[in-house]
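Here the complex is missing one protein chain, while the rest keep their positions.
First chain written, first letter: the chains are A and B, and each begins at residue 1.
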Amino acid sequence: MEAVKDLVNDANFDCSATGFSLQAMDSSHVALVALLLRSEGFEHYRCDRNLSMGMNLGNMAKMLKCAGNDDIVTIKADDGSDSVTFMFESPTQDKIADFEMKLMDIDSEHLGIPEAEYESIVRMPASEFARICKDLSTIGDTVVISVTKEGVKFSTRGDIGTANIVCRQNTSIDKPEEATIIEMQEPVTLTFALRYMNSFTKATPLASQVTISLSSDLPIVVEYKIAEMGYLRFYLAPKIEEDEEMGAHAEAVQTKSKTEAKPKKETKAKAESKPSVMETEDEEETTESKPLLESKPKLEIKPDTETNGEVEVMDVE
Amino acid sequence: MEAVKDLVNDANFDCSATGFSLQAMDSSHVALVALLLRSEGFEHYRCDRNLSMGMNLGNMAKMLKCAGNDDIVTIKADDGSDSVTFMFESPTQDKIADFEMKLMDIDSEHLGIPEAEYESIVRMPASEFARICKDLSTIGDTVVISVTKEGVKFSTRGDIGTANIVCRQNTSIDKPEEATIIEMQEPVTLTFALRYMNSFTKATPLASQVTISLSSDLPIVVEYKIAEMGYLRFYLAPKIEEDEEMGAHAEAVQTKSKTEAKPKKETKAKAESKPSVMETEDEEETTESKPLLESKPKLEIKPDTETNGEVEVMDVE
Partner (left out) sequence: MEAVKDLVNDANFDCSATGFSLQAMDSSHVALVALLLRSEGFEHYRCDRNLSMGMNLGNMAKMLKCAGNDDIVTIKADDGSDSVTFMFESPTQDKIADFEMKLMDIDSEHLGIPEAEYESIVRMPASEFARICKDLSTIGDTVVISVTKEGVKFSTRGDIGTANIVCRQNTSIDKPEEATIIEMQEPVTLTFALRYMNSFTKATPLASQVTISLSSDLPIVVEYKIAEMGYLRFYLAPKIEEDEEMGAHAEAVQTKSKTEAKPKKETKAKAESKPSVMETEDEEETTESKPLLESKPKLEIKPDTETNGEVEVMDVE
C-alpha cells in the first residue's frame, strides 16, 4: 500500500469472482501500478457481482494501519452502497473494530497491458535492488540500466561525480532468494527516473525477489510477487534521449553501453565515450519521459464503471 | 513527566510528611492532572516542613533525562531556597552529578477533587487504550465512549469515514494485566476530545493497566497506578452536545447508544440513527467542552502558598 499510495492518490479496486485487482496511473501518466490478488489467496472470498470501488489510498492506508498484526481482516461492500467496511477482529475476539470508509466516483479506464516478450529479464534480491536505487539517488536523478550476459549494471551521474554498480549473474548459491538471474535475448540499455524507482521499492517487504523486465521500446516492469496470491507490478516509461535518434550520437551511446559491460577496460572506455556522455547530459533537460499511454497501444480498454455488485473479501493476515 | 509536560507548563509540587503531590490544570482549564507519590514509596524520604515548589516541567524533564537508568536520584530543597537540586549517583559512585534548578512562584489553588461514585468503571490494558486513542485520532477529533455490560465501545467520525472499536469484558484469562473488566451501575455514553486523550496515554509506560471512570455529568478520570507509590490521574470534562438537552435528539442518541452495543444488528441500527448522528456532527462546532472548574464544586480550596519548609526526597529508580 505504501508503495502504491506514493504514486497514486485515488484508485478503483475492481472485484470479481476471480479476485481483486487495482490499476492506476500516477498523475503525470509516466508510471502505472497494477495489483492482482487472486480469490484463491483469501481464506474466504465471495463476490456476487463485479464491483468497482473508488478509494482514496491515503485514507485506506490510515484505516488498515489500525489493524493489529494477528487480526482477522474482513473487507465488505454492499451492492449500491457508497462505502466499504473494514473489520478487524483480534484472535481472541475480545476486540472487534469496524471502520467504514466513504467510496469515491473515480473516472478511469481499465488499461489492458499486453503480455510482451522482453529482451532482458533480471531477477534479483528485492532488498539489493532497493539499496542500489537509494544509493544512486544520492548521486544523481536518473539510472541507466544496462543488461548483458555477465550482469546488470546500474549507473548514474550527478554534480558530485558518477557511480556504476554491477551485479553479476549468480545462480549457484544455496539460498534461492539471494540469486541474481539474467535471462537475456538482447542486451538492453535504458534510462529511468530514480524518483519513481524509489517509490516502487517501497514494496520491497512484500517479496524476497524482484523481477525487472526490459525491452528497448517498452516500459520497464518491476514486479513483486505476493505469496501464492498475485503480484504488484510497476510500469515506467523510459526516458528518451533525443540524440539516440541521431546517427552519430546513437553510435557513441552504443559504444558506451557495449564497453561499459566489460569492467576491465572501463577506464579507457569511459575516456572515449566521455564527449558523447557529456552531450547526453547537457541535453537531458530537453528530453522527457515518454508518457506510458503513448508508448504502447491501448489493447483492451474495458470501462468497468457500469458494473455493480456485492463483494465480500475475507483474509487472514 | 512526558504526559504531564504535554498538558501543563508550570506546576507546584507539594511536599509534606506523607508524600509528594502535584496538581495542575492545562491552560484551557479543560483537563486536570493529579500526581501522588506516597512517602512510603521512597527509599528515604524526609520532609521537615510543608513546601510548595513551583517548577517548569519542561526544564525539570530536561534535567531528569540526564540521569542514568541505574542512578540513585536524590531531590533536595532547602528551606527558603529558590532552587531545587537533583542529584544523580551512578551505582559505583564513580559519576556524581548535581543539577540545580531555579524555582518559580506559581499562583495556584489546590483544588480538592471529590471522590465521586462513578456509573461505569473500565479497567483495561493501558497499551490497548493508547492504541485505540491513536487509531481513532487518524479518523476523527473526538471519541464517544459507551459502556454497557458487554463491553466498552470507542467511536469516532471524520471526513474520511467512521470507526467503532468494541472491547469485550474479559476476566478469565491467566494474565491479569491483559484483562478488561467493566463495573457498570448504569450505561454511560460520553464524548471527549482525542487530543487530550492522546496526551494522557503518554503515561502508558507507568502501568500495565489503565482505569477509566465515567459518569454522565462528571469529568472522565483516566488513572495510571504507580507501583506501590501512588498514581497519576487525568481528569477531562466531557464535550457537551447541545441537542442532548432537547427531547427528540436525546432520544435518538439514546437509541443509538443502545443499539450500537449489539453488534449483530449494527448495520440496521446505524441506518436508523443516521439522521441524528448527522445533526450531532453539524452542531459539534457550536458545542464546547465544559470547563472542569465549572463542572464540579470546588470542595476544599486550600492555598498552600504560605507554607514553607525543608524537604528531602530520595528514590532508587
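We adopt the following convention: a contact is a pair of C-beta atoms (placed from the backbone, for glycine too) under 8 Å apart; a residue touches a chain by one contact, two chains touch by 3 or more.
Just so we're clear, the structure is a prediction, and the values are computed from it rather than from any experiment.
Participant: Looking beyond the chains shown, say which of A:Glu128, A:Asp141 or A:Glu183 touches the absent one.
Facilitator: A:Glu128
Participant: Looking at A:Ala61, A:Ile106, A:Ala163 or A:Ile240, which makes contact with the chain not pictured?
Facilitator: A:Ala163
Participant: Just name the one of B:Glu43, B:Asp79, B:Asp98 or B:Asp217 that touches the chain not displayed here.
Facilitator: Of the candidates B:Glu43, B:Asp79, B:Asp98 or B:Asp217, B:Asp98 is in touch with the missing chain.
Participant: Residues of subunit B in contact with the chain that isn't shown?
Facilitator: 56, 59, 62-63, 65-66, 83, 92-102
Participant: List every residue of subunit A that touches the chain not included in the displayed model.
Facilitator: 128, 135, 138-139, 160-168, 170, 180, 263, 266
Note that only the chains that are shown with their structure count from here on.
Participant: Quick one: superpose subunit A on subunit B by CA and send over the rotation angle as a multiple of 5°.
Facilitator: C-alpha superposition angle, subunit A on subunit B: 120 degrees.
Participant: Could you work out how far the Cα centre of subunit A sits from that of subunit B, in whole Å?
Facilitator: Distance between chain centres: 47 Å.
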